[in-house]
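Heads up, the thing below is written out as structure tokens.
Note that one protein chain of the assembly has been removed; the remaining protein chains are unaltered in position.
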Amino acid sequence: MISRPGGMHRTDEVRGQMTDAVNEIHKTRNSVPELDAIIGEKFPVLNDGFVRLIDYLGDDSSIVQAARVSYGKGAKKRSQDEELIRYLMRHRHTSPFEMCELKLHVRVPMDTWRQWIRHRTASVNEYSTRYSIAIDAAVKTEPDHWRLQDYVNRQGSAGFLDSETGKTMSDRESEIQAACRKVYENRIEAGVAREQARKDLPLSTYTEAYWKIDLHNLLHFLHLRMKLNAQYEIREYANTIGYKIVSKWVPITWQAFLDYEMNSLMLSKYEIEMVSLLTSGQVEAVIDRMKKDDFLKLKDGKLVPNLEAMEFESKLEILKIPVPWR
Amino acid sequence: MISRPGGMHRTDEVRGQMTDAVNEIHKTRNSVPELDAIIGEKFPVLNDGFVRLIDYLGDDSSIVQAARVSYGKGAKKRSQDEELIRYLMRHRHTSPFEMCELKLHVRVPMDTWRQWIRHRTASVNEYSTRYSIAIDAAVKTEPDHWRLQDYVNRQGSAGFLDSETGKTMSDRESEIQAACRKVYENRIEAGVAREQARKDLPLSTYTEAYWKIDLHNLLHFLHLRMKLNAQYEIREYANTIGYKIVSKWVPITWQAFLDYEMNSLMLSKYEIEMVSLLTSGQVEAVIDRMKKDDFLKLKDGKLVPNLEAMEFESKLEILKIPVPWR
Amino acid sequence: MISRPGGMHRTDEVRGQMTDAVNEIHKTRNSVPELDAIIGEKFPVLNDGFVRLIDYLGDDSSIVQAARVSYGKGAKKRSQDEELIRYLMRHRHTSPFEMCELKLHVRVPMDTWRQWIRHRTASVNEYSTRYSIAIDAAVKTEPDHWRLQDYVNRQGSAGFLDSETGKTMSDRESEIQAACRKVYENRIEAGVAREQARKDLPLSTYTEAYWKIDLHNLLHFLHLRMKLNAQYEIREYANTIGYKIVSKWVPITWQAFLDYEMNSLMLSKYEIEMVSLLTSGQVEAVIDRMKKDDFLKLKDGKLVPNLEAMEFESKLEILKIPVPWR
Partner (left out) sequence: MISRPGGMHRTDEVRGQMTDAVNEIHKTRNSVPELDAIIGEKFPVLNDGFVRLIDYLGDDSSIVQAARVSYGKGAKKRSQDEELIRYLMRHRHTSPFEMCELKLHVRVPMDTWRQWIRHRTASVNEYSTRYSIAIDAAVKTEPDHWRLQDYVNRQGSAGFLDSETGKTMSDRESEIQAACRKVYENRIEAGVAREQARKDLPLSTYTEAYWKIDLHNLLHFLHLRMKLNAQYEIREYANTIGYKIVSKWVPITWQAFLDYEMNSLMLSKYEIEMVSLLTSGQVEAVIDRMKKDDFLKLKDGKLVPNLEAMEFESKLEILKIPVPWR
């Protein structure tokens, strides 16, 4: 990102150390009554999963406290706290957000857990199917919830299977899950070691875990997993964590995250140039340039954008700037 | 960021595993002749520091190789490799960039090293002043290189001391450095343990280290430390690493990094709304809204922007959109 | 661990910086001919998995080089290199081992991958079953390879199912795997999104990934996963990586790892006291103390050790010290 000049504070007083005023507030742990009220509560996700708050460390004021050490002391009014947190988020000064920590108990299908666990910055204790019998529950799909493969966006899905075919699919899902469970239980009864008996359980089987992560890394997780191109299942968990828990825990940070991360727009060097041409009325120059650079191709008398140009189109729409090649 | 629909590949062939074609290319290590040519060369930085390439793992093609496993197989032409790398950078698909690794030998003032080492994702072996005599070199400042404190941006600097005062400063710098060294050497001669004798060496003393980091984390380091608001000294190191080494090692990635990270522009949710109002001609609505939200304040008959609005001003200038309150 | 006095080097020469002699050797990348010879080769594991070397960075001499910066310069003979590496391993000076990096291509059952991926310090690009069709292969179990649950050690397995029952188990395994695959393929054919179609694939399904990790963290992985109480499947992968690849790559480090990590013995504070009593002939004192501390309990006229005392028994056997309560 291009860095603009301009600092955070105008006042400029000399000081030799972290002030006692700052120090004296720390005689007890920070706590958040709105969050204390939901400790232990299960927020349901999917057909049989959940997210449950176990414990937390810090709050919005902990972020302010840490930032004032690292970036200099500012004033103490609540409005200024908010301004500071928003400044940190906007400029990606991430370390103060690491000063908060969240600990959850989650119940998640193994298939979703395979994506979840790729976030390496959390601490994890997962339910062991070497020691214990595997949880007897799996993700079920309603007949009208079978998503169609998106052939434009190879990763995603688009639309749903018709209900009748969906009904057949859901029936077969129940059958195969029951069959897999039966195989598993037969093995256990025959004395096969749990660690081996589990090998043919379906990926849809639920697992549980304690998951502990700091706020900076949690927001990174939420950013990736709340996005529309994240898979539906993990998106459900991310939205639950975000809107049911984080929004209560650190409301100022949560709002700043929505404003500056989730709902922001990035323009590349090239896009900046194109926008500045468009806003100064040089529409033809944009088309010529984008044709020259293979962003637009003439096909059957029409200008066809390539992938990056299609992304640019979406951005222009958001900015309410007319797309010149339409 | 708002995620736009649209996937990476249009073709869609079924396959059951990583193809042999992909596999067969790996009979030798990837190497980059342009980089091999500078192994061991010292690139000077500051008055007595340097950056030196020791070893590396992977190249642009390693990123492509990893991405094709994670995001599906694409075609194999060089132009498509470039398209893929640029796609990954644009969409912050970071894991393929972790597949490359760089190892440097650096000589850096301890003061700068204190900032450098805050990047926790690298492997480090620093020269030990417990085992060995401290390096007898310190950063010297030329008379016209004493930077003035920036009182708007409390973190930064702005302009320079006049040469005459600068000359006095530089002389005193030499004296205090010599005095500190003398104290150090006296202690060593008296038999004081090195680990204790070093305690009053100035922060300007040089240290050396091996520093090894993967490309994703290196680019994050460079992004933060090449920015104009990074301190001059570490910026010199970051620019040397970027322009002298990374640009030769992974030229496609480097260009994508400049286009999509270093020189991109982020618009917040609020700024998106303001821009879309401006591009549809609703200038008064913008001013009213920003006054209402305290982004603009009327002072002595003039509209004065707050800090965030000043940042917005800079963005409007870049986009060549007239600032409505001027 | 109790730290004994005694340093690494006796000679003591003053120096002011990393010597040019050290520096001059770095005009080319370090390479290991024995390892270059096996780049791209697949080492088979289980019925259809493999481990394949893709690339590496550094060798035994890179560790020595880094250690000499951090711990002071020593002599240059090969025998002294070996002494230094063994010293580092013995005293857990781990940072020099981070200076080496290994990159593998692996094919692993998802069930095993779930354990593998818990090691968070590696870089990973896994084959995507959102973008691509799932690999059509699963772990098969031979009729005489069905392991029995170990009811003493709840985590492990002990002995095997009889061949006849095993035959039935293996037949059912084939059936359920075929049934799951059929469900998967039906879904794909009906147009269900890959990301959803895969949800009932069995955990035994193979996946593939690039996996890159530094030597320190690799040895930690191998230590945990080569141990006898690690699950058989991942142990097979760990042994293949260790004995087929690491042993050729960094032979001195590998031997030190076997001597000081894999085959070492840890005595707790309590065990140290008991051993020192035993070696000075105070057998009765040991029994009295261990009874008092509930390590031994009198049951039906016999002394029964608790879990920790049973572990101590095993250690005494290894040290060829008679177990006093037998």
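All chains are identified by letter, namely A, B and C, in their written order; residue positions are counted from 1 within each chain.
Methods note: a residue touches a chain if its C-beta (ideal position, glycine included) is under 8 Å from a C-beta of that chain, and two chains touch if they have at least 3 such contacts.
Just so we're clear, the structure is a prediction, and the values are computed from it rather than from any experiment.
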Displayed chains that the missing one touches are A, B, C
Among B:173, B:259 or B:308, which residue is in touch with the absent chain?
B:173
Among C:47, C:163 or C:268, residue touching the chain not depicted:
C:268
Among A:60, A:195 or A:214, which one touches the chain that has been omitted from the display?
A:214
In the whole complex, not just what's shown, which of A:34, A:55 or A:142 touches the removed chain?
A:55
Over the whole complex, note the residues of chain A touching the chain we left out.
14-18, 23-24, 26-31, 36, 39-40, 52, 54-58, 62, 65-67, 69-73, 95-96, 98-99, 101, 103, 105, 107, 123-128, 131-137, 208-210, 212, 214
Since one chain has been left out of the picture, which residues of chain C touch it in the full complex?
1-10, 12, 71-72, 83, 86-87, 90, 150-156, 223, 227-229, 258-270, 272, 275-277, 279-280, 307-308, 310-311, 314-315, 318-321
Missing-partner contacts on chain B, residue numbers
109-111, 114, 117-118, 120-121, 124, 128, 130-131, 138-139, 141, 146-150, 154-158, 161, 165, 169, 172-173, 176-177, 179-180, 183, 186-188, 190-196, 198-204, 231-232
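To be clear about the criterion, only the chains that are shown with their structure count from here on.
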Distance from the CA centroid of chain B to that of chain C, rounded to the nearest Å?
36
Centre-to-centre distance between chain C and chain A (centres being mean Cα positions), rounded to whole Å:
33
Where chain A touches two or more other chains at once, the residues are 150, 154-156
